[in-house]
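Below you'll find the structure, written out as structure tokens, and then a few comments.
All protein chains but one are shown in place.
We just call them A and B in the order they show up, numbering each chain from 1.
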Amino acid sequence: MATMGAAIEPTGDPVVDVRNLSATYTGRPVLEDVSLQVRQGEIMVIMGGSGSGKSTLLRCLLGLHRPRAGLVRLFGQDIGGLGTRQWAVLRKKMGVAFQGGALFNSMSVGENVCLPLREHTRLDHTTMRIMSRMKLEMVNLGGFEHLMPAQLSGGMLKRAALARALVMDPGLLFFDEPSAGLDTVVAADLDELILRIRNAMQISLVVVTHELESAFKIADRITVLDQGRILMTGSVAELRTSSIPRVQQLLTRTYEEQPLDTEAYLRRLTDIVD
Amino acid sequence: MHTLALRVFTEQLGRRVAGGVEDFGHAAMLLGESLFWLLLGRWWHQPVRLRAIVDEMMQVGVLAIPVVSILAFANGAMMAMQGIYTLRQFGAESQVVASVATAVTREFGVLIAGIIVAARSGSAIAARIGTMQMSQEIDALRVMGISPVRYLVAPMLVALTLMMPLLTVLSDSLAMVGAGLISMIELKISFGTFLQQVWLALTPGDIWQGLAKSLVFGVLIALIAASNGFNASLGAEGLGRATTRSVVLCISAIVVADMIFTFFLIL
Partner (left out) sequence: MGFPVEKKQGFSVVVLNGDVDLSRSPDARRAIMKSLKKMHNVLVDMSAVDYIDSSGVASLVEGFQYARSNSLEFGLTGVSEAAMNVLRLARLDQVFPIYASLDERLATGA
């Protein structure tokens, strides 16, 4: 049984290092001067509501969105200047579990989990199959490898995606909205699983979520994004005791009107959008 | 009032042209990247898989055989009937076999095969890639270090360029069978005689012309369908629009390419 020990003491250089990142999406600025570090073995939760820029931040970290300015380093490498080949090497050290699972619909669960191995290694077929079954066991999907993704429930899809993300034993795992769309029991199980995997594999995690409960449960540190800027980064305790009003609003989920910039408001209402 | 209408018109025209250029650029990029993976993929340990190509050949080619057969047969028969009707007025119905044979091998056999493949696969490919884009499967491929072009587009490109000539040969043959049956009935000649006349009428150039076109059609369908899939905007509506657009553009591209081909080859 995997032990649910204390969090691994973070050591060494940050695995993820973001410096002064700014990004636009379809011309609109969505990230402004974002900096954050994720240390070895740490679970960093990036939290924010819709439109906070957290999705764009994740896409920047994954190299799927090119930032307007700033720097992203993964394992010490600046991803802005990587060639196709260097990217391919780096990609093998990171796993990504997407929000809806993003399993390939034309393949069985087992084939999905096996795909990174088939594409990137020259291991024997038996070895690959055992490896993917081991990972499916780890996410409690043992025996489901022959099912097609369409036959899985939302929670199972996410766990299968997690198995696929972990199959190459990555040092860094990204998880997009683990609890979104799941009922609370299933979501809590998934949080438990994330913690267990981190403790056992000593992996660094970046989890993007808008769920407070889930964030508090799994995070070593939380970064709160609001309207494209970082409100604060800190431990769960630091977040709870933060004196920043907007953070407290997010925690208590109260909605207070933002101070109105009348000039800008009028412009937004009357500007002709092309 | 007029100036406003003019402005709207020119703006829309400009946007269309810009969009068209962008599409063209995207398709050209897909072609370049596909060729890169086909040629150098193995050396980079990222080969284009034979199994993927065979699967695609099944989808785009083998499954199209029934439709292509039926339409080609019917088309051959219709061309023979029309030809006999027209040429009979000049007392030249014996020339019908030669004219149908050249028209089919140069033009209509390949055009029918092309339009059917465009209709079937042009939509299917765009829909598949568009759906994968929406469910983040394309992103998943990218973050796994698997090039979506290598994995999805290159096999399809190879499959279409291999299957189009084969479907064209099939389409030519069945059109000739259709024309032959009508000739047997209307001209009272045996099928052997019909085939002999076909043989005399055709030059290797006629057949090559059809096959060369089929290769180009295959490439056009693959690239246009794939780029429409990749550019599909989010949501079911966007997907539907991308699919429709893909079929329309594929068929238009085929017909226009055919015309350009014919222009340079005949004149």
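Just so we're on the same page, a residue touches a chain if its C-beta (ideal position, glycine included) is under 8 Å from a C-beta of that chain, and two chains touch if they have at least 3 such contacts.
Predicted model, so just to flag it, every value in this text is computed and none were measured.
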Quiz item: Any idea which chains on screen the missing one touches?
Solution: A
Quiz item: Considering the whole complex, which of A:Arg39, A:Arg91, A:Lys135 or A:Lys217 touches the chain not shown?
Solution: A:Lys135
Quiz item: Among A:Ser35, A:Asn105 or A:Thr121, which residue is in contact with the omitted chain in the full complex?
Solution: A:Thr121
Self-check item: Of A:Asp33, A:Asp78 or A:Asp169, the residue in touch with the unshown chain
Solution: A:Asp169
Practice problem: Go through subunit A and note every residue touching the omitted chain. | Solution: 1-2, 121-124, 126-128, 130-131, 134-135, 137-138, 167-169, 200-201
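Simple rule for what comes next: only the chains that are shown with their structure count from here on.
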Practice problem: Could you tell me the distance, in whole angstrom, between the mean C-alpha positions of subunit A and subunit B? | Solution: 42
Quiz prompt | Contact footprint of subunit B on subunit A as seen in their complex | solution = 62-64, 84-85, 87-88, 91-92, 94, 96, 98-100, 102-105, 115-116, 119-120, 174
Self-check item: Residue ranges of subunit B in contact with subunit A within the complex
Solution: 44-46, 131-132, 135-137, 139-140, 142-147
